[in-house]
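One structure, pasted below without further comment.
Only a single protein chain was left out; the remaining protein chains are all shown in position.
We just call them A and B in the order they show up, numbering each chain from 1.
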Amino acid sequence: MKPPNFLYARPDTLEDALRLLSEHGTGAKLLAGGQSLVPMLNLRMAEPKLLIDMNRVAELSGIERENGKLRIGALTRHRALETSREAAQAEPMIARAAREIGHLAIRNRGTIGGSIAHADPSAEWPLLAVALDARVELRSTARTRTVAAREFFTGPFTTAAGADEILTAVEFPCAPQQSGFGFQELCRRPGDFAIVAAAGRVRMRDGRCIGATLAIGGADATPRHIAEIDRIVAGSRGEDAVVREAAAAAARVLDPSGDIHASAEYRRKMAAVLVTRALREAFASVAANS
Amino acid sequence: MDRPGTTAKFVGARVRRVEDPRLLTGRATFVDDVRMPNALALAFVRSPYAHARIVSIETEAARSAPGVRAVLTSPEVEKLIPPLRMEHRSSFPAPPCRSVEWPVLARGKARFVGEAVVAVVAADRALAEDGAAAVEIEWEELEPAVDPERARESGAPLVHEEWPDNVFQKVEFAAGDIEAAFSGADLVVSERFRTGRHMALPMEGRGIVASFDPASGMLTVWASTQMPHVLRAEIARVLGCAENSVRVIATDVGGGFGLKSHVFPEELLAAALARELGRPVEWIEDRREHLIASQHAKDQIVRGELAVARDGTILGLRAHITCDIGAYTEYPWRTFEANVTAMAMPGPYKIPAYAYTTVSVATNKCSIGAYRGVGQPIGVFVMERLIDIAAGRLGIDRVAMRLDNMIPRHEHPYTTITGDQIESGSHRECLQKAVAMMADDRPLQASGAVRRGVGFASYIEMTAPSAMVWQTLGPPGSGSEPAMVRMETDGSVTVALGTNSQGQSHETVFAQVAADVLGLDPANVRVIQGDTAATPRGWFAGGSRVAVVSGGAVIRAAQKVRDKILRAASRMTELPAAELDIRGGAICRASDGAPLAELRDIAEAVWIGRAGLPTEEDQSLEFIARYEPPPMTHSNACHAAEVEVDMDTGIVKVVRYAVVEDCGTILNPMIVDGQIQGGVAQGVGSALYEEVVYDENGQILTGTLMDYMPPTAPDVPRVEIAHIETPSPFTVGGIKGMGEGGAIAPPAAIANAVADALRDLSPRVTQIPLTPERVLAIIEGKSR
Partner (left out) sequence: MSTPGFHQRIRFSINGRIVEREVPVRQTLADFIRDALGLTATRLGCEHGVCGACTVIVDGASVRACLMLAVQADGAEVRTVEGLAQDDELSPLQKAFLDHHALQCGFCTSGFLMTATDLAAHGAGSNETEIREALSGNLCRCTGYANLVDAIAAVLKEQAAKRE
C-alpha cells in the first residue's frame, strides 16, 4: 500500500498555487491536511500527476471575525477550530462539530477547507456549512467568487468548484442572540464518520421561535438543508407535535442511499430520530441560556 | 499431581514482563523491522473478481517497469512450488474431508476477490506495486457461489469444478436417544442462528523476510507466525530441501489469535524466490491484503434445537450447522470450524442426547481459519441463547435452569455426551459468583428510550488438545511440546521453548515457572523462543495450549536439572540430596535454609566433570523434556454483561462486564487478567461491531479499516474479573489453558443481555454482530 509516483510542489503563496493548478489542470491535486487524500494515494485510488501542497501558504489559515461573520481560512486545522476561543464565541457549534471529527491525530492535521472540498456527505464541516448557510470562497487565477454552501455540494464527493479553483475560506454567520443549537450524530464508535447527523439552530423571542435552520448529513447525496422544517418550527415553542412533524418532514424529503454501514431505510428513520433530538437540544439550550 | 519441587514463589505472582523494555523503547524486531541489505520486495496482483477465468495475462510492461526484477504467473511459480494440498496423514480415524489444491498463484481461474494472481518482485515495495499496476489481465467473469446455503443446491456454480458439489465435509453425530428426548419434551425451542464472518485482525499483518546463503545452503526466514517449526518443515517440503537447511525466526510477533497458525502461499513463495533469485526477498502484507486475502473466521448458520422438560431439565440437543468455508481450506489443516462449534455446544451442561450435522461449504470467498476459540464462541452463543429462550418460555429463572443442568463438582471427571472427559470444574460456582457480581440495587429498566438488560453465558473452554484431537482435525501435529532447560556454569538458566509468543508473555511466565523449580529469581532465567535454530523442535502456539504443554515441559526439564544439581551438591556437601534445597540461587539445608554452597560452584563442577557424578553419566546440566497432557484440558467460566439499548436507534452499549473464570493453577494473574480483558474486547467486537461483508456478486465491501470495525477504547468495558482455582488433577502443575476464553462468551452474554432488555417484545436475538440496524429490526419485530 504505497502511493503511486507523482510530482510534488510546495508553493509559498496562493498565487503560485493557483498558477500551478491552472498550468497542470486536472492532472494536479491539491494537498491540504492529507487526511482524506493520502489514504487514497496509499490505496492508489487517486493517481495525480502533480501534488500541490498548500501547507506552506500562510495566507490560507486563520480565523477572523468581522461584520457578524466568522471567516475561516481553508487550511485551518480541525483541532484549531475545536480549541479556538474566537470561533467558539462566534458560533459555539463549530467547536462542538470539530470535536466529533475522527481522532486527535486526524484533527491535528485535517483542515476545514479540505473537508468541505472533499464533500463527504457524512462529514461534519459540510453539514455545518449547510446548516448555518455559510459561504464558500473560491479563487482561480482568473477570479474570486463565493458560493453558498447550500449550492456548493452537488453530490457525494462532488462540488461546484472548478478544476482550476482553490477553496480559500469559509464564512460562517455568527450565532444570533437568543438562539440555541442542536448538534446530533449517530455513529457506532466515537470518531467514526456519522451514519446520520443533524445540526440546527433556533432563534427565539418571547418563548417563540422566530427563525430556524436545520440540516441533515449522511441521509442524502449531500448534506441537506430542509427548508420545510424551518417553516414548521418557526412560530412554535418547540412543542412535541411540532418536533414530530419536523422529523416526519425530514423522513419524507430525504433520499438516502444504503451502504455497508446502514441501509437507506435505516438512514431515513435515523434522520427523523436525529432531527427530533437536535431540535429538542436546540430548544433546551435556548431555555438554559436565557 | 506433579508439583514444582519447592513451594511456589513466583508462580501465581504478578511478575512484571521481561518483554516490555524492548517493546516500549521500540527495539523489538518484528518481521518488518528486519533489514537485509539488497532485499527485494514482493507484491501481488490480486483478483478483482470472486469467480473468473483468466483469459490472458500481459506482463511485458510490468517486466520493464523501473526496479522490477521478476514477474511471475502461475506456470512459472508452479515450477518452484506445487499447489498446497492438505492430505489426511493421521493414524487416528477422522471424518473424510475433500482435499483441495490451493495454487500459490491462481491457475486458470480465481476463486475469490483478493486471490493472488501475479507476483512482482522489485527493489522496494513501492516499485513492486508500480509493477503490479502495470500488469494487465483479461478476465471472463463466472457466476460465483456466494451464499453458503444456495451453494449447496444442485446447479450452483462449482468453486472446484472437479467436485460434484460444493461440500468440503459433512459430519454426522448422534448419541443418546434423541428421538425419545424430543418426542417426550414439554418444550422444544428451535431457532436459526446466523453469525458474521469475523477476523482475527492482529495489528501486525502477515509477513516474511527470506534470505538464502548459497555458501552454506541455508535459507533463513523471519516470519510473523505462530508456528515457526511447522513453517520450517513446510518450506523445506515445498522447496525440496532438507529441513536442517531452513531456519525460521519469529521472536517478536505482533499478535496472532489463530490467524498466524497457518502456512500461507505468499510465505512459501517469498522463501522460494529468495533461493531462486539469490537475493533476500520480503513480503510485508499490507492491511488491504490482510482484510481481503489472509483468513476470515466463524461465518456459520446454525439451526439449534433444545428439548426440555417443564421443570427446565434439558433432555436433548440438536444442531445443524452450515459453515461458509470460502474457497480453500486453511493450510496445513482441514476444515474444523463447524465441528468445534458442535463439540462446544453441550458446554457445562448434562445433555442426555445429542445429534448434530455439520456441513462445510465451499464458496467464492476468502478462506476461513482459526481465530481465538475457533468454533466455540458460536457454539456457546447458540446454546446460551437456547437456554435463555427456553427459560423464558417455561417461565422459570434462567440462572436456576442453568444451575440445575450443570455438571456438579463431585461428578468430575465427567464424560460428556460427545465423549469428552472434563477433568474438573466449578461451573455452578462461577455462575453464582457472576450473578452476585452483577447484583445491584438499580431497577432493570424494561421501558423508556434506553433500556437496560443483563445476560449470562457459561462455557467450558477446550484447551491444549492432544495429538488425537489435532490429527482428526487435520494437521500432522502432536499434542506435546518440548522445553530445554540448561543451567550455565555461572548458575544462570536458559530455557528454550518449542513454541513462540505473539504477546502471551511466555518469556516472563516460563521464567517464573523454571525459577520456582530451581529456587532462583526469574531475573536469572532467560527464555528463548521463536528461533528454530536455537529451540527444540515444537509445534505451535494455539488452542490455548502453551501454558499447559510448554509449561509442563519446562517443569519437567527443570526438575531434571534440579535433581542433578542436588545430587552433585550431595556429593560435594556429603549430605543426602533429600536434605538439600536450592533457595535464592544457593544450595542450602532444607530443614533450616542454612546456605551450604554457591549454585555457580556446583554448576561449574558438573560442567567440568568434577562434581563426582558417575563417569558414565552426561556431565552437563542441560535437559530436554517433552510433555503431552491428557487428550484435552478444560477451563470453565461464566461471563455476565449488562447492556443499554437505545430504543430509537438500536445502538447497544456494554456498560458492565464481569468474568468469573477457572483455569486451574494461575501462573501469573496479571497476565491471565490481561488475556481475559483482551479476549473480551475481541468478543465485544464479534458481538456488536465486526463483520466481513460480501455483496451478492462476491465482492468484498470491507477492504479497509473504515469498514471492518474492531472496537476501540470507548467501546470496550472494563472487565471485572474473579477467579476460582480448581487445578487439573491430570496435568503437570494443575495448569489448564485459558488464552482463548475471554473471546468465547461475549457474543452469548451480550446477546442474552440485549434479549433481556427487550424481554417484553419477544425479541428474536439470533444474529451477530448486533448492529444498530439489526437491533432496531428486533425492536420493531421485523427480524425475519
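Observations on the structure shown:
Keep in mind that, in the parts below, contacts are C-beta pairs under 8 Å (C-beta built on N, C-alpha and C of every residue); 3 or more make two chains touch, one makes a residue touch a chain.
Note that the structure is predicted; figures quoted are calculated from it, not measured.
Touch with the chain omitted from the figure is made, among B:P103, B:P144 or B:P202, by B:P202. Among B:S245, B:S424, B:Q502 or B:S728, the one in contact with the hidden chain is B:Q502. Hidden from this view is one chain, which touches subunit B at 16-17, 19-21, 23-28, 30, 32-33, 35, 124, 126, 200-204, 252-255, 257, 286-287, 502-505, 670-671, 674-675, 677-682, 704-706, 710, 712-714, 716, 718-719, 742.
As for the chain not pictured, it touches subunit A at residues 1-13, 16, 20, 34-35, 38-39, 41-43, 50-51, 53, 55, 79, 102-106, 108-109, 189-191.
Keep in mind that, in the parts below, only the chains that are shown with their structure count from here on.
For this pair, subunit A with subunit B, the centres built from the Cα atoms lie 44 Å apart.
On the side of subunit A, the complex with subunit B involves touching residues 1-5, 39, 43-44, 186, 188-193, 195, 260-263, 266, 269-270, 273.
Considering their complex, residues 125-126, 129-130, 133, 286-288, 648-649, 651, 688-689, 693, 701-702, 704, 706-707, 709, 711-712, 714-715, 771-773, 776 of subunit B touch subunit A.
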